[in-house]
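Dumping the structure here so I can ask a few things about it.
Yeah, one chain of the complex is gone here, protein chain that is, but the others are all in their spots.
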Amino acid sequence: TDTTAALAQGQPVPEIKLLTWPAAKYQHYFETSNYVAEGWRKLGLKVTLDPQPFPSPMLSKWFKEHDFDVVMSVLSGSPQRSEPDFFTNAQFNSRNSAPGDSNVGSFASAKVDELGARQLALYDAQERRKVIHELQRVLADEQPEAVIAYVVNTFAMNTAKVDIPGYEDTSDGPRSLWNMLRLTSKSGAPVRIGRTIDQGTFNPLAATIVEDFNTLSLVYDKLVELGPDGSPRMWLAQSLAVVDPTTVVVKLRQGHSFSDGKPVTADDVKFSFDYLKRWNAVYFKKYLEKLASVEIVDPETVRFTLTEAYAPFIINTLGQVPILPKHVWADVVEKTGIAKPQDFRNMPLVGSGPYVLRYWREGQEISLQRRADHFAKPASDLLIIVFGSAELVGASLKKGDIDVSFQPIVPTVVKEFAAEKNVKLIQARSNGHMSMRYNTARPALANRALRQAMAHAIPYEAIIDDVLGGDAGRSATPIVPVNAFWHDSSIPLPAYDIDKAKAILKAAGFSWGPDGALRMPAK
Amino acid sequence: MLPSDTHPLLSITGLAVSYGTPRGPASAIADLSLEIGKGENLGLIGESGCGKSTLLKAVMGVMPDNARIAAGRIAFQGRDLVAADAGFRRSVRWAGISMVTQSALNALNPVLRVGDQIAEAIRAHRDVSRAEAWRRTEALLTMVGVAPERARDYPHQFSGGMRQRAIIAMALALDPPLVLADEPTTALDVVVQDQIFQSLRALQQRLGFSLLLVTHDLALVIENCERVAVMYAGMIVETGPTRDVIRRPTHPYTLGLKNALPRLGSRDEPIAIPGGPPDLTDPPPGCRFAARCPFALPLCRTEPPALTTVAPGRQARCHRAAEIDALAPLAALPQTWDALRDAPR
Amino acid sequence: MPTIILDFFRAVWRGPFGPTGLVILGICLALAILGPAIAPYDPVARNYDAAGKLLRLASPSWQHWLGTTLLGRDVLSQMLVGARPALLVGGLTALGTVLIGVNIGLIAGYFGGRIDSFLMRLTDMFLGLPFLPFIIIVLSLTGRSLTTMVIAMTLVMWRSTARVVRAQVLSLREMPFIAAARITGASDLAIIYREIAPNIMPIALVSVAFALAWAIITEASIGFLGFGDPSVVSWGSIVYDAYASQMMYRAPWWVIPPGIAIMVLVSAVYFVGRAYEQVINPRLRTG
Amino acid sequence: MIDVRDLTKHYAAAAGLRSLLPGRGREVTRAVEGVSFAIGAGEVLGLVGESGSGKSTTGRLLVGLETPTSGSMRIDGTDSAAARARDKKAFHRQVQMIFQDPYGALNPQHTVEDLVGRPLLYQGVRDRAAIAKSVRAVLAEVGLTPAESYLGKHPHQLSGGQRQRVCIARAIILEPRFLVADEPVSMLDVSIKWDIVRLLKRLARQRGIAMLYITHDLATVGAVCDRLAIMYRGRIVETGPVEQVMAAPADPYTRTLIAAIPSADPDAVRVRPPVLVQGLG
Partner (left out) sequence: MAGYLLRRFWHMVLTLFAMATLMFFLFRLLPGDPTATVISPSLYPKAQEAMRQQFGLDRPLFEQYLLYLRNLLVLDFGFSFQTNRPVFEMIQGRLLNTLLLILPSMFAAYLLGAVIGAIAAWKRGSAGEVGLVFTATALQSAPLFWLGMLAILLFSIKLDLFPIGHIVTPGLFPEQDWRMYLSADFLHHLALPFLVNTLYQLCFPLLLMRSTMLSTIGEDYIELARMKGLSERRVLFGHAARNALLPLATTLPMILGWAVAGSVVIETVFSWPGLGLLMVEAISRADYPVAQAAFLLIAVLTVFGTFIADLLCGLLDPRIVYA
């Protein structure tokens, strides 16, 4: 309150500490923040960069301690993030401001809270879309974060060896489940996929990071699966009915079995939800919170009862919870003498997914065998090969050691690949984005006009051209254009315009000291 | 080996060795010629620092990096070692010529057993089994008076004398035709010294090797060597049969040396030669002994004398060698030398 | 003291190696001092061509003698400015390493017994610390700056020097000349520093050259892992920048100059060490 | 002045890794076994004996380089071990030793000037000019002239005799009151040997130094020593004035020793029992 009082006297805007990524390893993130800082300095702001090692302690400062004035937020895309709630409501709802929760900037707006709550209760996509659009407009005006750009990733594939018939243009490119299922080896040998990320675990209760779940999706089925366009598609569920805002009834697909031959039953479905909830599976805890109970209506039907209306339930919960074989897990704690199922090695892995895990050699390779009897009809066996660096993935692709690269190629070397024979480049627009997230608990940044002005002081085009090599696009809202259904394309993009920014500031009562430093409005 | 009858065992001619030093090359050996016949024992005496060890190392072909053989021939059994290839030189070492080094106390490798170091020399030149080499090693140690079981000890467990004996044993390991001994018994008591020389002589009678003995102990030379060579400042100043040389030296330096010997039964103090050796980086133009010689003529300071035969089998390097009979009585008087001692240098 | 330093230079200034090394070190030192002043461009500023386009990965030209980086920065300027941290980190770490390592080695080896036991177990503890991870931890704990980096690196580098020196001292201490010094009434310190220390100088010099190289490269790799001070441009960070941009073998003008600079610097130290060998190892002296 | 009582030194066999191997019992080398003697100020006691009989060890015990297994030594009535523990520097100013092995006893890193001057430095003399002067003086005394040509040399550039003289110079530069001279002239030629021997004797007389003169060289014993002690297998078997011991040796070992002295008289003929040459065939 002292500073607030001082600021009221027309004091200089305090120095802004920009929490950002370590320069060497996350060069383009760091450079982006550098560009932004340069732009902001033109407004008379004092901006210093505070790069921190990633993930720790950067993530701590970002998510737990909220120890930043502005953070260079990079939220990578993942299919689940097509669910509009995360980018619009969860991140900005004042209820989520506690340390560790997703509203890291402690942004508070009654309007956002109200709209956020409203869309959660709307299961009807069209209805909900309207509210989401409105939310985006509020956010564009409030500017709790300045959205800079989304990236376009370029992947490469060896056309002599593999093909993806009917390629779906998803935000994940060839990495999306839909395209992986279609990956076809021309020789019949397993498709060799190169990437740099290793698997952490194959135990769905223990896994915590998205990358682990992406692989788990290949071996475990869920009730619904997120479609290429971001809408839910029936998967293990045959059909789904929202009876009322707190009741969802799912009819199961018949005749499907686990990889050990046992059929997938309603019992397994109920077991999976109950089990993950009972054992506090960390990743699912939030999504299962609003689940009151799961009942078996008949061997083909399961009824989910929620504690309150929760529209993301379909994608976030049904679309993510893996259906576990009850006969494997039910007594695993007792049988193996472990303290909790999280400790279970889960090998050999029994799942009902389109692929069977043949073996996993840590840090090296994951061998997946397609299940010809799976309803998704996977085309080929897969061999996921882990490399130490992105450059080696590219080199291996050129050499013919791998068939597809799941590692985005950096823009500067894309041309090299384009010239290569048999190499086809695949571009995919990410559904994640980079933004400057303000900590609105800081008195100066609580000022909306300042945030609006700052949005006009970011050299967007220069960042996209210089730092991101042109392989990026702009978005006026946190829901980026690739998420077409939810994205509100009518909102105008803020332009890089220092004069306009200054005009906004002047109108709001800001002034500049003799040294050019920006001063808070005097009340 | 080569036929050795036609050649003397070792023949050195015109040898010059210099050490590189910061102040320029030091001529440690100059115009040195020497011969040792088969079965002969030659004593080499001379002041400390006159180049005896240098000569021996030159013969062995093992010299420090800054040493250089500037001129001369070292022929072993007729073959020049200086010009010979490394392989030949190596084959001559130890099997042909062995050496008891002056630094016996440091010459044993501290991390290897004494016995192994001897056996190694044997196995380097003879095709024998390890056990056989060890047997011989133990026999050799016994011969020099070291208990054979101590062959398993490491050098630091030996006393000074024991180490020296070990080196002597090593030198005899291969029955070489020539043994160079650089003050082989300095660390030994007289009893052992005596035993060793007796054994050496006994062995010599049987094996017929030659011995080049460097020592400061004239008595040892007298007892063991038929011939003696006297060295001064890198040069041979006198050679000849031991008894003759000791009885009737033909070089003032030898005369001085003789004076320095303690006279048995007499309590007279021996007379030392005053002064010190010349600076070898800048040797005097004339006789190298001139500055310390009570009989030096002006000629001696400008003209280096040559090694000339003064009698059958005897050579001396002195301008006044012919007058020596007249000078010898003078040399026996302390005041002859004292005059020099007091003279300004 | 000054005479010792003078003697050092006089002694090293012989033969081809000493002067070469000293001259190179002199140049590096001059760069470290003057670098920022003579750098033609701001090392982190982006350069644009006449058309206002970013001068990305420009190969060497008259404007940019060593070309530009991915973000259009002038490599030459980075090289000039990068000399100081490289020399500072390398030099200080090498100095610290040798000072601590040599002293601990000398003391442990000379005194033996409990002191040795204690110091060597301490050394064991440090030996047990993995190099890079430990430095990362220290940096995370204390914040990132060149000073803490130097301290952290010194902490994990002295140990090898200490052990090597101690081993050498163990055998030196048994030499008769040490006994000879002892009976002149020399204090333990005098024996350690005047009699034994000169004999371990060659090893100490190897440690210097080695620590220098490691420090410079480690400084860079720490930066690469995200634990360095990103505002510092150093020779190491230039190489890593190129690596992270996947330009290792695509933009030679970017990678080769810092690589060569590090190599030349380390070699220079080694050259001086080599020349100094002759001073401290009298047997090597000829003519 | 010097009073040695029952000095004993046993070396345990080295406890290396190998001692863990079976069949390697604990062996003890009895280097010195109950040695007692006394030396007055200005007196030189000759210690003669077989190689390995413990002479050097005795010397090393006296100067405090080894700790005795038992026994004691007193200097002017004070226990030397206690004196050394109290003030090492002062003790060593009084007690010096010339080492037997001039090849190992010189630090290869140092020049002759360092080697000879260091004792003064270690004794706390700070005046470099004074040190330099003393160094020159003692070098001249031991016959290393001109001093300039030796000052800058390193040990490996010296001949054996030159090294030995450096060792002597180093020991006498401190003007000790008690000097152990372990074979000080073994590598010197006769002419310089007598100079040195005389120097040692003169020092003993003039400065009242008590000296233990260890040697094999019975020829010099007469010239230097006042009394003689004969050592055999760690024990002193006979002591007495030099002439007496030389003329009428009581111990059989002493007799053997004296009989073994070679003669420098070319005309003398010695009759000795033949020695059996063993083992070689």
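Going by the order they are written in, the chains are A, B, C and D; count residues from 1 in each one.
Everything below uses one rule, namely that contacts are C-beta pairs under 8 Å (C-beta built on N, C-alpha and C of every residue); 3 or more make two chains touch, one makes a residue touch a chain.
Keep in mind that this is a model prediction, so the values were computed, not measured.
Which of A:Lys377, A:Lys399 or A:Lys415 touches the hidden chain is settled by the complete complex: it is A:Lys399. Only one of the listed residues, A:Lys64, A:Lys262, A:Arg448 or A:Arg474, touches the absent chain: A:Lys64. Within chain C, the residues in touch with the undisplayed chain are 117, 120-121, 123-125, 127-134, 136-137, 140-141, 159-160, 163-168, 170-171, 174, 199, 202-203, 205-206, 209-210, 213, 216-217, 220-221, 225-226, 236, 239-240, 243, 248-249, 255, 259, 262-263, 265-267, 270, 277, 281, 283-284. Touching the omitted chain from chain A are residues 53-57, 59-60, 63-64, 80-81, 86, 90, 98-102, 190, 192, 198, 200-201, 203, 205-210, 212, 280, 282-287, 289, 316, 340, 342-343, 345, 358-359, 361-365, 367, 383, 385-389, 391-392, 395-396, 398-399, 401. Seen from chain B, the chain kept out of the figure touches residues 57, 60, 62, 64, 90-95, 98-99, 101, 103, 106-112, 120-121, 124-125, 154, 156, 167, 170.
Heads up, the rule we're going with is that only the chains that are shown with their structure count from here on.
Chain C and chain D have Cα centroids lying 48 Å from one another. Chain B and chain D have Cα centroids lying 25 Å from one another.
Annotation for chain D: residues 101, 104, 156-157 touch two or more other chains.
Residues 60, 63-65, 88-93, 95-97, 99, 101, 104-110, 118-119, 121-123, 154, 156-157, 167, 170, 174 of chain D are the ones touching chain C in the complex.
For chain B in complex with chain D, the residues that touch the partner chain are 19, 21-23, 45-50, 52-53, 64, 102-103, 105-106, 138-140, 142-143, 154, 157, 159-162, 164-165, 172, 183, 186-195, 198-199, 202-203, 216-220, 222-223, 242-243, 246-247, 256-257, 260-262, 264, 269-270, 272-273, 275-276, 279, 281. Considering their complex, residues 175-177, 179-187, 190, 194-195, 198-199, 280, 282-283 of chain C touch chain D.
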